[in-house]
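Working notes, structure below.
All protein chains but one are shown in place.
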Amino acid sequence: DPASAAGERLAAFYKNQVDPHFALVRAGVEAAAKEMGAGPVTHYAPTRPNNLAEQLSEIEDVTVKKPDAILFMAVDPRGVVPAIEKVNAAGIPLVNYNDRVRGGKFVSYVAADDFNLGLDAGRYLLKALGGKGNVVILEGVKGSTTSDDRVRGFHKALEENPGVKLLASQPANYQRLQALQVMENLIQSNSSIDGVMAAADVMAFGAIEALEAAGKKATMVVGIGGVPESIEAIKAGRLLATAEFNGYKMGCLATMAALRSLRKETVPDTIVIKGIVIDKTTTGPFEVPAEKRTCPKWEDYAK
Amino acid sequence: MPNNPVSATAVRSPQHWRHLFAGDGAELALRVALIVLIGSALALASDAFLSTANVLNVLRQASLIFLLAAGLTLVILCGGFDLSVAANLTLSACLAAGVIKSGLSPWLGIATALACGTAAGALNGLAVTLLRLPPFLATYAMLWILQGLAFHYMGGQEIFGFPPAFRALGTGFAFGVPVPVYLMAVVLFVATVFVRSTNVGQEIYAIGANPEAARLSGIPMRRRQMLVYMLSGLMSGIAAVVFLARVNAADSGMGEPLLLPAIAAVLIGGTSLFGGVGSVLGTVLGAIILALVINGMNLLDIRAQWQPLVVGVVLLVAVMVDLVARGRRERIG
Amino acid sequence: MPAILPIGLLLVAGALVAVHGFASTRNVANLGLQASILLMLAMPMTLIIMSEGLDLSAGAVLSLCSVVMAEALAGGHGLASALAASVAVGLGFGLANGAMVSLLALPPFVVTLGTLGIAEGAALVVTEGNAVSGLGSGIASLYALDVFGLPFPVLVALATWLLTYVLLHYTRFGTYVFAIGGNRDALVLAGAPAWAYHIAIYAFGGLVSGVAALLLTGRMNAAHPTVAIGMEFDAIAAVVLGGTSFERGDGRLLGTVLGVATITVLRNALDLLGIESSLQVVSIGGLILLVIVIDRLRRSRREQVA
Partner (left out) sequence: MNRDDTDGSGQPASAVPLLALRNVSKTFPGVRALDDVSLDLHAGEVHMLLGENGAGKSSLIKVLYGAYRADAGTILCDGRLVEITRPADARRLGIAVIFQEFSLVPFLDLAQNIFLGREPRRPLTRLIDHGRMHREARAVLDSLGLDYDTRALAVDLGVAQQQMVEIAKALSQRARILVMDEPTAALSERESKTLFTLIRQLRASGVAIACISHRMQEVFELGDRVTVLRDGRRVATLPAREATPDQLIGMMVGRAVGAVYKRRQYGKAGEIVLEVRGLTTATGVRDVDLNVREGEIVGLSGLVGAGRTEVARAVFGADAIVAGEVRIFGAIAKGGPERIAARGVALIPENRKLEGLALKRSVQDNLLVASLWKLFPRGWYRAGVARACARALIDRLRVTPPAPRRMVRVLSGGNQQKIVVGKWLAAGCKLFLFDEPTRGIDVGAKSEIFALIEDLVERGAAVLLISAELAEIVHVCDRAYVMRAGRIGGELARTELSEENILRLAMHGA
């Protein structure tokens, strides 16, 4: 409740400052902090994208700075554990978001259900394919929760549709160019690719560019995300659908969880942000630019 | 001209196109052999490999790396180094994307990329010539600065969706061949003629081989160094345009993954980091070898984790192959 | 004395005054921890650069060593045998680098760029790209150990410094590092097996990477296949900022230490100030530029005086 606004200082961590998803998260964090009357938020992202060693140093440094609470997402779910334990020892409360950390103590874990995102997106594609055809998977950064869980979801969807054949599954490291080139190469060895499941929208776009350039506009692509570009692509009919991975909401809710816990309110230990599958019919709410969005109601999520 | 033993007009000698490869014919032949070798292995392993479409595909993938590596080759030939090529690409692409997206003409976007690239190259050039900073470090510092500016400009966002006419530069075909491949061919031709068939090119080799001797031979060393860094910057700008047109979006991390491949392409191509030895043609072969290897691994559905390892081995094989050629070049007169 | 000294001191003084918490015990310990791995990479890197070489594979080899160590620990082996495995892998890569540079006379940049790929690929293949965890508490508690009031990692790093110092200035090996960079032919003509010492320089680098894996793994109580990639550039920057030159075997170990300290302090102070990451990136570039420009100006003045 804004009633007990206390100007708390927050520190928020990101995996990189490159991916627009994290820009949405950041917008959500800022919005919620402002709404609840917290103090300024300092944001930390490694100077080299997804650099674990740098993130470790940043955690250590932030521990010295002693913010009131930390919002944390891990570049690697396991490697950060000792550093998180140090934060625990220093008595600074943490909220985990985006990527789960496999150890340490957190007030709450706020994230999408990556497995179900993969499953939903996968099911949507396979249904559109009518339960048959050939598909490929584009994975993200190996070892990250987001990629691994989503890919598991894809595979579950595939199991449910034995008529669909998985031609290849290659990582493209959440990079557009890499996805583009992997796709270009896969097109060469596989004459008919009916569908693509990408663990993130950026990779879906890379794949779409490759498919369109090869004149294979019929191939259907699904991604996971929902950044502004995805919405445009869905409306333009280039992207079939994307499973909502709502960075803005995640930023909001993680911040709310941190502030509420600081204000001695109870906070559930897990907050799952259920995402819908965004397709042509459901783009509406996502067309609002980040600065005009509002945070969701806490009560809707803290059951 | 009292002391001229021979003047250009006094001597009539046929012009050999072969001089474009003068000096390192053996190295280049070995690289072509390497390509043929990898190619035949892939052709045996995968039916898809030898299709025209796939060959063009490999060339298109090589083109981006090559565009970036071509400028770097010039700098290295001149005895310098440029670690900032990829960061320069990122910043140029981001600024150009910003311009195009703000509704201005794509031409202006292209101009922005080229201007930004060249300007950053000029800064590198000034650091090396005017301040006489060691190139490796100066361009490393520039890498951070350009990258930081790109981060700052983009603020974590991406800019996407460009007009089709612009995108044709990256995705288009002419007479069945991808546009970037033409661009690669043009750059290869112009750069090769430049380094092999102009006085300035000869001077670049001379500076690379021994800067002090070149200076004392009356070569305007600083102007030439300035030139190669600016050309390298320009190539980053050109690569930025192709990149943008190809992926239809800009983000502040787009260039970074290209840095090591670009350097590797130059090195696999047989250009010596000590300057004065090498060729742009070698670099094109290097870029093709890299693209070929990755293409092959995708076609055979080999897990991507193997990629760095295979690329590392290829790089080492390429330079070891040079050991065979090296002795020859030193001695055959 | 290289320009890094006044700039480093200025930076520390500025941080002491302007950065809240910079001088706290906890932060000083942080600085020590953060500098220790970089210092361990930078010590052999100094010798390698002095020998007119370069080691781009250092970060990747360190990551691979860490993976090997972690796999051994996770597989239930003891700390000693895990360390032995890690050192063996590091040494193997060092020897391979050294052999190709020394015996085949291949350019170090190319050789180590190749072995970078091989080490990175090997780590990725072994781990399937995932982090290795479940190492038990042994290595973490070793990492957290305090010896005579010094954290264990800092102690290991200081020991590496001391060892490198003695090697460089009090052994033939060290003298020959100067000679290999300055005039390798002279060493050959002096009857010394220059090729062997040349290999030894890289082998030393691999060996230290193998030991440094102890700190890296301990720090995370896990291993990650690409965690230290990119750190070699920080190490190279530290070495060159410290006044070691790529040419003619001119090197300064103390300068490297100052270089490591400066880079660490800068990043730490910017974190404590909560400076935007994009500006951090710019300021790292700015620092490097500043140091080399000042070095350059001072040097040209000296050249004029001489």
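When the chains are written out, they are named A, B and C in that same order, and each has its own residue count from 1.
Rule of thumb we're sticking to: contacts are C-beta pairs under 8 Å (C-beta built on N, C-alpha and C of every residue); 3 or more make two chains touch, one makes a residue touch a chain.
Computed from a predicted model, the values in this text were never measured in an experiment.
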item	value
Partner chains on view for the chain not depicted	B, C
Options C:Ala179, C:Ala237 or C:Leu287, residue touching the unrepresented chain	C:Ala179
Among B:Val99, B:Ala206, B:Leu227 or B:Leu273, residue touching the chain not depicted	B:Ala206
Residues from chain C at the interface with the omitted partner, ascending	166, 170-172, 175, 178-179, 181-183, 185-193, 248-251, 303-306
Residues of chain B (touch criterion as defined above) contacting the omitted chain	1-8, 11, 13-16, 19, 22-23, 196-203, 205-206, 209-210, 212-223, 274, 276-277, 327, 329-333
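The rule we apply is simple: only the chains that are shown with their structure count from here on.
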item	value
Chain-level touch network, classified as line, ring, star, complete or other	complete
Label of the chain whose CA centroid is most distant from the centroid of chain B	A
Separation of chain A from chain C, taking each centre as the mean of its C-alpha atoms, in whole Å	34
For chain A, residues contacting two or more additional chains	17, 47-48, 142, 171
Two or more partner chains touched - positions in chain B	144, 151, 155, 303, 305
Residue ranges of chain B touching chain A (in the complex, touch as defined)	46, 48-49, 51, 53-54, 57, 60-61, 64, 144, 151, 155-158, 160-161, 171, 243, 246-249, 251-254, 256-258, 294-295, 298-299, 301, 303-305
Partner chain B, residues of chain C touching it in the complex	100, 104-107, 109-111, 113-122, 124-125, 128-129, 233, 237, 240-241, 245-246, 276-286, 288-289, 292-293, 296, 300
In the complex, chain B residues that touch chain C	127, 131-134, 136-138, 140-149, 151-152, 155, 260, 263-264, 267, 272-274, 303, 305-313, 315-316, 319-320, 323
